[in-house]
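With one protein chain removed, the remaining protein chains of the complex are shown where they sit.
Right, chain A next:
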Amino acid sequence: MKTFKGYARANGDFGIRNHLLIIPTVICANQVCSRIEQMVPDTVAIPHQHGCSQIGADKDRTFDVLAGTGRNPNVGAVLIVSLGCEVVDPQALADAIRETGKPVEWFDIQSAGGSIKAIQHGVELARRMRAELDRAEKVDVPFSKLRIGVKCGGSDATSGLASNPALGVAADAIIADGGAVVIGETTEIIGAEHLLAERCVTPDVSSKLYSIVERFEREVERAGADMRGGNPSPGNIAGGLSTIEEKSLGCISKCGTAPIRAVIEYAEQIPNGGLYFMDSPGNDIECVSGMAAGGAHLVCFTTGRGTPTGSAVVPVIKITANAQMYRRMEDNMDVDVSGLLTGAFDLREAGRRIEREIREVADGKLTKAEILGHREFSINRIGPSL
């Protein structure tokens, strides 16, 4: 399979889904957005806690994640609902998303005359936009256009031993095909950053990687806290992971063996082709939301303890090498590579199974998280609320 069926976007990019996204600019617009989502089938709202009482880089980060999620090629059109007095500027947000050429509409609840009138207006807009999106026909897209995120969460010892190395084999195959892979979780390369730094394409990229890890570690020191208990989490520790170093060394194999071309900011656009590192927290939802805002088409997510979460706009493929957990949580798991630890198949075969799933999901196969309606969305904060 050299191509998949996807959606052509006006800016030359391609989507693997065709979402109508409903964005509240601020928490105060969440309820109106959720009501519109309930009343118009095949729409996705992304309620969140932010958009007001924020300043500086923290405010910019919220804006960038909202704009990036709207710009994601899996999104065909965007409806923005503002309250009317928040710090995230709805007109600027609409303009940032419109640069991609996709349809964007926005209105504010204060001008609309309250929640009921806003919901009515939003439903009318959303129905019209959804009908327009449904007329889109899929086209053949080469796999070289694909950008995938690699993530691990709810890790146990099987993650580092098997599912992460297997995902690494699949990541190498995607890159060999011309696609892009992004890895994040700055907190979870602590103790393994020297191994990734050796693979950076220039000394500048390598020193940037060291500097983002150092910045985070200084924050932990400033807080006077021990990372253990937070990361590795209680579940990680119960699963056999003793230290952040051990967790990190098990984490990094999921991005394969390609050179790292650049270190990009949280939610920054992921370039095409090759391997990239996104400076992001290890927190599952914040990390995946940052990758989606960076334009990832899908995220491959390994887990040993078992986690159900998905994402609002990108399919999340759940991969495990823990046979017992797979049996317990099969409803949530897409790929079982536990045979790697029993000798049933080798690392190449485990990688091929994941690669096949990536290709099928790109081509339209729904992930378990999509089927179950998991649409988690969370924005990383870097400043205080005012």
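By our rule, contacts are C-beta pairs under 8 Å (C-beta built on N, C-alpha and C of every residue); 3 or more make two chains touch, one makes a residue touch a chain; residues count from 1.
Here is the rule we go by: contacts and distances are computed from a predicted model.
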Tell me the UniProt protein name of the chain this structure doesn't show, selecting from "Spore maturation protein A", "ABC transporter permease", "Succinate--CoA ligase [ADP-forming] subunit alpha" or "D-galactarate dehydratase". "D-galactarate dehydratase"
For the chain left off this view, which of A:165, A:179 or A:310 is in contact with it? A:165
Contact footprint on chain A, counting only the chain that is left out: 156-158, 160-162, 165, 187, 190-192, 195, 217, 220-228, 231, 237, 239-240, 242-246, 249-250, 253, 304, 322, 324, 340-344, 346-348
